[in-house]
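All protein chains of the complex are present and in place, except for one that has been dropped.
Here is subunit A:
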Amino acid sequence: MTEPRNPSMSSVPQTAPAHTDSSSSVVEMDPVEYTLRKRLPRKLPKRRNDVYVNMKTDFRAQLARCQKLLEGGGHREICVHGLGLAINRAINIALQLQASSQGALQLAANTSTVELVDDLEPEDPDEAGEPMTRTRNNSAIHIKVFYPDTQLAQ
């Protein structure tokens, strides 16, 4: 948990070109190896009441941060965002907030697709491989956690 992990430096040796070459008859040709670098998701708007949930920070710390915003921060609503694997955690945080508020809080979830970019860099600069990028989609969730207006509720 304590090791410093930079997301942009987590290089996974990408052997996808080697995989396809082995199926064809070209065996002598050295497959070009790539390093897959995942770029960070594109910067999203960040208001005071936006919480972007990740999988690195402790769950309880993120839950406490949301509670602090709603109780101490004086916000009537906050927005909890989660991308990919963090969707589960975002939902969990929202449901925990709702459960601990004795039903005072309401949830409104929206889903979306986020386009992510990966860089493929050749391992060996002498090889013929050129740097490439690859876009892929990932799912995201945006949960509005709010105190409903008393006038509308009646």
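Brief remarks on what is shown
Heads up, the rule we're going with is that a contact is a pair of C-beta atoms (placed from the backbone, for glycine too) under 8 Å apart; a residue touches a chain by one contact, two chains touch by 3 or more; residues count from 1.
Keep this in mind: contacts and distances are computed from a predicted model.
According to its UniProt record, the chain left out of view corresponds to "Ribonuclease P protein subunit p25a" among "Nucleophile aminohydrolase", "Ribonuclease P protein subunit p25a", "Rab GDP dissociation inhibitor" or "Prefoldin subunit 5". Interface residues of subunit A facing the missing partner chain: 16-17, 19-21, 23-24, 26, 42, 55, 59, 84-85, 87-89, 91-92, 94-96, 99, 106-113, 115, 117, 119-120, 129-137, 139-141, 143-144.
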